[in-house]
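With one protein chain held back, the other chains of the complex are shown just where they sit.
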Amino acid sequence: MTIELSRRGFCIGTALIGLQTVSSSAFAARSEDGTVRLGLVAPMSGPNARYGSFSMRGAQMAAKEINSVGGVGGRKINILPGDSQGTPVEGVSATRRLIDQDHVDFIIGDVSSSVTLAMQPVAEDAGVLLLNAASSNPKITYKAGVGGFKWTYRNYPTDENRALIVLQYAAEKKGFTKYAVLSVDTDYGRAAIEFTKKYLPRFKSQILTEDYYKEGEVDFRSVLSKIRDSGAQAIIMYGNADSTPIVGRQMMEVGIAGKIPLIGNAEFNTASTIKAAPKALEGAIEAAAWLPAYESEKSKAFVEKFTAEYREAPNNHAYVHWETVHLLARAIEEAQSIDREKVRSALSNIHYTSAVGEVTFDDHNQARLPMILLEIENGKPAIKGAYSAEIDYPK
Amino acid sequence: MFFTVIEQVVNGIVSGSVYAIVAVGMTMIFGVLRAINFAHGEYYMLGTFGAWFAIEYFDLPYPVAVVIGVVTTALIAVIVGNFVMQRIVGAPAEAGVLATLGAALILQNTIILVFGGSYKFFSGGYIEPVTLFGFTLAEQRILIIIVGMIVFVGLELMVTYSRMGKAMRAVSQNIECCAVVGIDVRHIALWTFILGAGLAALSGVLTAPVNVSVYGGMGELITFKTLPIIIMGGLGNVRGTFVAAMILGIAESLVATYIGLQFRDTVGFATLMLVLMWRPHGLFSAQARF
Partner (left out) sequence: MTEIVREVTVTPAERTVAAGRDLRGPFGVALIALACIAPLFLGNYPLHAIIIALIFLLPAHGLNLLLGYTGLLSLAQAAFFGIGAYTSALLAVHFGTPFYVNFLAAGVVTGIIALPLGIPALRLRATSFVMCTLGFVIIGQAIAKNWISLTRGDMGLAGVPKPHFALGPASFTVSGTVGFYYLVLVIAALATLVVYLIVRSPAGRNMIAIRENETLAESVGIPTWHYKLVVFMISAAFAGFGGSLYAHYLTVVSPLTFQMYYSTTMLIIVLGGGAGTISGVIFGSLLFVGLTEALRVAPELRMIAYGFFLLGLVFWFPNGFAPLIGRFSSFLEKRK
C-alpha cells in the first residue's frame, strides 16, 4: 500500500506544473493593447452559478453596447471573467489571477458580500479599482474611502438603507407594528434583519417570530403555520428570488395569503413569481435597487434589449452589472485615460445618470442611490416612489 | 396547541415521504454497491429538469412530463451506471466518495452549462389547496404521500418475491457468494442503480409543483438530507429507511416550528449523531437488510 517516490520522479512532476505556471505568465497579454481590461468576479459554477450568469450577461451586454459605438475613448472594453464559486478563497484566487495574470485595470465583483470583503485587501494592495455592483453588507463601505480601503467603490445600496426604508413605509403607511421574520440564512438576510432591529424602537414595533431559511429550502409550511398563529401583521422577508414563489404557494396552502403580506426584498415583483402565487403576493411591499417594471426610458430599453438578446427577463443582478459597466465607462471617459488614479478620482466626483436616478459617491466610496419602493397591487408592481437615506457611519 | 402539533406532524409526513422516496433508492444502491452515492440528489434534479423541459418546450401535460423526467433520468443512469457505478463495486470507500462526487459535479454543471444557472419556474402539477380533516394541503402533497406508500409497498413486494429483488438482497448480503452461485453482480448493481436513480427522479418530479423553482444546484441539498436518513435506517434496509425518513420529516417540522427554521438542516445530522451514540449501527440493525 505504501508507495515511495523516487526523488527524480518527484522533481519531474513538480517541474511539469511549474513549467505550466511560468509559461502561462510569460505569455500573458499585457495591458497596453489598447483595450480596457475589466475583470468580473462572480460565482460562475456550483450552486450559486445562477447569480453569476445574470451578472456576466448584464456586464457583457453593456460592453457590447459601448464597443459597438467605438468603445470608450477609442478603447474597446474587454471583460475577463473570474469564477468565485461564491466562496472567499476562490474569489481571492480569481482576483489574484485577474490582477497578476490578466493585468486587469479594473474589477467588478462579487455578488456575495463575504467574497467581496476578502477581495478588498487584495485589490487595495495591488492598487486596482474594485467596483462592487451587488454586495449589500454595510461593512464593505464602512471600511472603504475615508474608512481605509481607497480602491473599493460600491454602486449598490446597503442592507441598512433598505431595512430602514421598508420599515418606515410599513409603519407609517400601513400602520404595522407586529412582524414575523422569515429571511434567508446568509449575510444578506441576517444583516438586513439586524438593521431592521436597530430601527424597530423608532417605529414602536416588535418582532414576534424570527426564522431564517437556508438557500434552496423548499418546505416553509411549518414556519408559516407558526406565523399564522403568532398574530403578526406582516412577514419581513429578505431573500433570494428562487424561494419567493415557494413561500407564496405555501402561504396559500396554510391560509395566510392575502392576510399577512410579505415586506422586504426577495424579488416579489417578477412576473413569474406573482403568477405562481398571486394571492400571497398581493400587497407585498418591496424596496429594490431596480426592478424590470421600473418606469424610465433607459430601464425599459435595457429590459427589452436584454430579453431579446438572452431570451429571458433580466433580474436585479443583470441590471446592476450592466449599469456598473456603463458607470465605469463614463468615469474612464471623464478621466480621459485608463490610468487607475485618474479614473478613481473621476469616479469620486462623478455625476452619472443611471436608469433609476443620479449616482454620486460619498466619502466612503458608497454610491448614494435611491431605492425604489413598490407594492404589488392587482397582480402588478405599483411604484410608490424612490427613497434614499444618508448612512450614519460608525465613528 | 394540540391542533398545531398535529398539523406539524402532517407536514412532517409530507416531507418525510419525499425524503423516503429518494432515500430508499440511495439505501438500495448502498446495499448492493457498498458506496455512498454523493450524486444521488443530482438524479432528483435531473428528473425535475426533464419534466420542466417537457412542459416548457413541448407544452406536454404534467403526467406525461413525469414519465419523461423519470425515463430521461433512467437513461442517464444507464450511462453513469456503466461508466462509474459498476466500477466502484469492491473499491475502497474513499474511491466511492470521490467517484460519486465527480459524477455529481459533472451532472450538475452540465445542466448549468446547457440551461444556464438561473432558476426556472415549474408550472405543472396540482397545486389547488384542499381541506381534509381541518388541514389545508395542496393536492400535490396528498399525491406525494400516496405515491410514497405505493413505492414502499411495491419495493417490499419486489424484494420479497421477484427474482431481481431476491438477487438484490443476496448481493447486499454477500457479494462473493453471489458470484459463486452465478448471480451477475455487476448486472444487479447496474439495475439497482437505475432503479434508485429513477426513484430519486420520481421524487423530484412529484415535488416540483410545490417547490416551484428548478435550478442546477438543487440536488445537493437533497443529498445532504438523505445521507443521515440512510445511516439511521440501517444501510441497505428499505423498511428502516422509510421509518427514518418519516422520523426525520416530523422532527424537522417540529424543530422548524418550535425552535427555528435555521436549525432545520442541522436536525438530520444532529439526530444521526445522537442515534449513532446510542446504537452505532443505526436504528434498524443492518442484519434486517431489505
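Letters are used for the chains, namely A and B, taken in the order the chains are written, and counting of residues starts over at 1 for each.
Assume a contact is a pair of C-beta atoms (placed from the backbone, for glycine too) under 8 Å apart; a residue touches a chain by one contact, two chains touch by 3 or more.
The model shown is predicted, which means the values in this text are computed figures rather than measured ones.
Enquirer: Wait, the hidden chain, what does it touch out of the ones we have here?
Expert: Per the touch rule above, the missing chain touches A, B.
Enquirer: Considering the whole complex, which of A:Gly73, A:Pro121 or A:Gly258 touches the chain not shown?
Expert: A:Pro121
Enquirer: Tell me which residue among B:Met28, B:Cys178 or B:Ile231 touches the hidden chain in the full complex.
Expert: B:Ile231
Enquirer: So which bits of subunit B touch the chain we can't see?
Expert: Subunit B touches the chain not shown through residues 30, 36, 83-84, 87-88, 91, 93-95, 97-99, 101-106, 108-110, 113, 224, 227-228, 231, 235, 262-263, 265-266, 268-270, 272-273, 276-277, 280-282.
Enquirer: Footprint of the hidden chain on subunit A, which residues?
Expert: 1-15, 17-22, 24-25, 44-46, 81-83, 86-89, 92-94, 96-97, 99-101, 113-114, 117-118, 121, 125-126, 137, 139, 143, 185-191, 194
Just so it is clear, only the chains that are shown with their structure count from here on.
Enquirer: Taking the complex as given, what residues does subunit A use to touch subunit B?
Expert: Residues of subunit A touching subunit B: 44-54, 182, 185, 210-214, 216-223, 225-226, 229, 241-243, 245-246, 249-250, 252-255, 272, 275-276, 312, 315.
Enquirer: In the complex, go through subunit B and note every residue touching subunit A.
Expert: 4, 7-8, 11-12, 14-15, 108-109, 112, 116-119, 121, 127, 129, 136-138, 207, 210-213, 215-218, 220-221, 252-254, 256-257, 260-262, 264-265
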